[in-house]
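With one protein chain removed, the remaining protein chains of the complex are shown where they sit.
Chain nomenclature is as follows: A and B, assigned in order of appearance, with residue numbering initiated at 1 for each chain independently.
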Amino acid sequence: MAKDEFEKREFKVVGTRVARPDGLDKVTGRARYGADMSAPGMLVGYCLRSPHAHARIKSIDTSEAEAMAGVKAVITRADFTNVPASDGTRDILDNVMANDKALYDGHTVAAVAATSRSAAKAALKAIKVDYEVLPHVTDVDAAMLPGAPELHQGRQQESVPEGFSQNVLARSQYGHGDVDAGFAQADVIIERSFKTAATHQGYIEPHACLATMGNDNQGDLFCCTQGHYMVRNTCADILGMESGRLRVTASEIGGGFGGKTTVFLEPVALMLSKKSGKPVKMTMSRDEVMRASGPTASTSIDIKIGTTRDGVITAATGEFRYQSGCFYAMNGALGAMCGFAPYDLENLKSVGWEVTTNRPKAAAYRAPGAPMAAFAVESVVDEVAKEIGMDPIDFRLKNAADEGTKSAYGPTYPAIGLRATLEAAKAHPHWSAPLGKNQGRGVGCGFWFNFGGDTCVSLMLNPDGTVSLSEGNPDIGGSRASMSMMAAEELGVPYENVRTIVADTASLGQNEVTDGSRVTFAVGLATIKAARHAIEIMKARAAATWGIDAEAVEWVDGAAQPAGPNAGKFPPLTVKEIAATMSNTGGPIAGHFEANAEGAGVSFGTHICDTEVDPETGAVKILRYTVFQDAGKAVHPDYVEGQLQGGAVQGIGWALNEEYIYGEDGTLQNAGYLDYRIPVASDLPMIEPVILEIPNPGHPYGVRGVGETGIVPPLATIANAVSRAAGVRMTSLPMSPPKVLAAIKAN
Amino acid sequence: MVAVTLWGSLAELAEGPREVEVEATNLRELLAALEAAYPALGPQLARGVSVSIDGKIYNDSWFQPIHEASEVVLLNRLEGG
Partner (left out) sequence: MSRIHVTTTVNGDAVDYLCEADDTLLDVLRDQLDLTGSKEGCASGDCGACTVELDGRLVCSCLVLGAEAEGRTVETIEGMANGDVLHPLQKNFIEKAALQCGVCTPGILVAAKNLLDHTPDPSEEEVRYWLAGNLCRCTGYDKIIRAVLDTAAEMRGAA
């Protein structure tokens, strides 16, 4: 997608607020999520999980469990005899079924399939595992030190300097210029260290799947996932089968936020099904989701920023140390790339570290790596602005990245919307509204890349002129509606005439996971191209019907018509009319598009938040919250607003309450919603979304991804508001009441 | 020749400047030329990189054209949520 795709146009369907096609199923309870499907003769599967943070598995005795009534299969790692082709998939296998060591509290060591839940649970208790408990480490800074308990040997990448433990897997340095020279020009330099706790995506639907697999190495899998093609490819690699022999159907998905971009239960369920010869359903409990799915990284970050008295940043440095659990994940590098991305910096050094610890392998969580980095950078930006007596938005505007700025991660920016979000924030009544006692206002900016990737769409014309659209990306926030809207827009037919479904892996070519805010951009682009393909065919059919050249036909308002007076005088042929005669004019009509839709546009947001801090308890109340984000073009404004509001509220939880708490023994202490507290309705005010539309040149309608950027600014925005309300700089997340109270008292 | 900006730790491995020049007209040729000229980059190139070409990011598209005047920046391979 190198050339610019965007063309200015008047929209008829795009930009309206139509009803989503899956709405009725979801308000009546009919919609089938991962755990809602059953099969005749189905068994239920459960995992046995390590109670230790780090332990060598000396032996596993399953004989007693296998002999129990109702037990049809017991599996351990010994059943996974195939060695996956890729390093990444080997890590996934080691994560879904422990190899020689259990690497975290909750790591699966065996699994059972039985005719009932009670039989399966009894069998789990009868499995004897002989563990040799090993020293563990869960804190990122402790894990980096020489002499720390080490999870793996020989996995350190060549980028890591000497003097660190083997837990440090990679180091990535970004930036440009000469930071020493830059700091020498600064009038004010502020340096701070920050910590953020690991958090969980907190999707309400636990992982679940229904697997059917036979000894003919052919299988079917129904599961909740952000990417059923990824599930197919990964499971096939783990089980040593041809991917074409495994068909994966995506269920409705009850939230993902990045946490369903990998597999946990699916290979285990397939193996249990293969061994038992029966369909196997597996669902995680909330406790299992918390202990053994993929939370985000916890971090330790140092930021130093220098500025002149008149508000020009002269230099900045950042050290972003991220622990991503027990295997390699690239999070620290993303922090290093994203943290300073909103600014035009002459001198920058930004370093990301990837560290393993005895925690579950981190999965992506909405703009992975970026929110924590923004928290640290934007906190120091705020403090610097305060120190030189400058309005924090003016300070950001003075240093804001623009088209032509060399970005923190290297490339020069094309047209971007950061300045527009800052100016909109400054002009908004929220920014100048009065504040009361113990109240503070914070502002913060955030950046995310947005992605494209492999995408297929098929658009079928039905004999009555309606349209069936197949896409291959699970619909997580209303994308079926958006695809129907873009197809209707392009074809010139009513929205109701286009029904979009998410096809299974056997019905459409390879599709990248629903991640990276890619779907509305990439699948939308593919939908528009598939519609254009169908239009070309319809124009040719009209031309043949009229007996004129196809080049002499144009497409206007859902109908073929002669391009000009020289083409001949024929009444327009509508989609419906062309469809009615398609058997006569050459057969079925379908448009399709397949491409690796790379070249997505980056996205920026600015948030404003008012908080009130109770000086007696340290409790923080969110009083008012406004989100400003560039959406390129909002296809369905309701669902764009929903993304901005939802991202902000997840950020509020991350900032104020949510944290993985590990005990001395390395086990998770708060594996449930009671003690891991996500925001509830009574915690919150209305979240006001302000959508800006600066068209993305890489999309025909100007669409940018919007899903992830909304979670990047809140951590910093709220920290800045709390710090101003409490009169003390908060440097550790979450800002739970005890921490805020301690900070107030220490001040 | 195309000028390619390496991220800092990659430049250290290449034991060269942050910007290197290689002969390439598309992404595939670029990655092959980099590995040939700087074998120390091999492991990272094998693990995967993203490449920004004139401000747009590519992961896989071999035949994405690169011109002499193109701005080319190597990045850690990006992942999303």
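Observations, loosely collected:
Following the convention adopted for this analysis, a residue touches a chain if its C-beta (ideal position, glycine included) is under 8 Å from a C-beta of that chain, and two chains touch if they have at least 3 such contacts.
From a predicted model like this one, the values you see are computed outputs, not experimental measurements.
Considering the complete complex, the chain that is not shown touches A.
Residue in contact with the omitted chain (choice from A:F80, A:Y174 or A:F257): A:F257.
Annotation: of A:D36, A:D344 or A:E489, A:D36 touches the absent chain (contact as defined above).
From the options A:G646, A:G666, A:G705 or A:P734, the residue with contact to the chain not on display is A:G646. Touching residues on chain A toward the chain that is not drawn are 17, 19-20, 22-33, 35-36, 38, 116-118, 201-206, 252-257, 283, 285-286, 476-478, 636, 638-639, 641-642, 645-650, 672-674, 678-684, 686-687.
Simple rule for what comes next: only the chains that are shown with their structure count from here on.
Chain centres here are Cα means. That of chain A falls 26 Å from that of chain B. Residues of chain B that touch chain A in their complex: 5, 7-10, 12-13, 18, 40, 43-44, 47, 52-61, 64-65, 71, 73-81.
Of all the residues in chain A, the ones that touch chain B in their complex are 1-2, 157-159, 171-176, 201, 257-259, 261, 330, 333-334, 337, 349, 351-352, 363-368, 409-414, 449-451, 453, 515-518, 596, 598-601, 698, 708.
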